[in-house]
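Complex shown without one protein chain; remaining protein chains in place.
On to chain A.
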Amino acid sequence: MSGSAEPIPSPAQGVGPVYRSDKEKPTATVSKSISYENVHVLPQTPQLIALLTMIRDQNTGRADFIFYSNRIIRLLVEEGLNHLPVVEHPVTTPVGRSYLGVKFEGKICGVSIMRAGEAMEQGLRDCCRSVRIGKILIQRDEETCMPKLFYEKLPADIFNRWVLLLDPMFATGGSATLAVEILKAKGVPEERILFLNLIASPSGVTDFAQRFPKLRVVTAFIDQGLDEKK
């Protein structure tokens, strides 16, 4: 299994719909693929790459940055929600046909790792109205250089909920690891945690996926260059 942090450049490839010939597909750097079953990378479509390009460009203004990152976050949330359980729910449609549908089961809540994770709350609310959102503040301890919990405020019944853990940038994964430990200590089973993330480093996400094999990571992009906090 590959996953160590050797500086292989991220793959550049033609992106676009399958029916287009390679010649017609513009080339761009796409996400590194990671072979862990619990890591889900959004499909590397040209449209997603264009959104990522906007937010990576240092010339992108703040308003545009917020707008385009919100669009990616909504896609992340939509993908993340697919991992929640559903139960069969047949309905009779307005045109009188029966439709074998499904119903969402289980309560959810968001937990943002302050302060970057708070930027993802709007996107979550766009997809899940009136969702409860807890907060965790983790900072680096000046003395030990280890991440340290400074503050948390979580729903009281969080152990009964599915948790969407929000942090856009994932480098070493120190804060996210501590956040998961806190959630587990509150009684949330590991398999009910979904970690939503915009850009991750391959080493960080590999360590994370190995450490918490039952938790699911949904990310838009895994790249090489992200080593430290942003």
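The rule we apply is simple: a residue touches a chain if its C-beta (ideal position, glycine included) is under 8 Å from a C-beta of that chain, and two chains touch if they have at least 3 such contacts; residues count from 1.
We adopt the following convention: contacts and distances are computed from a predicted model.
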item	value
Per UniProt record, name of the chain withheld from view ["Elongator complex protein 6", "Ubiquitin-fold modifier-conjugating enzyme 1", "uridine/cytidine kinase" or "Mitochondrial import inner membrane translocase subunit"]	"uridine/cytidine kinase"
Residue in contact with the excluded chain [from A:Met114, A:Cys127 or A:Ile182]	A:Cys127
In chain A, positions touching the absent partner	12, 15-17, 19, 26-29, 45-47, 49-50, 52-53, 56-59, 67, 71, 74-75, 78, 81-82, 84-86, 89, 91-95, 97, 99, 101-104, 126-127, 129, 225, 230
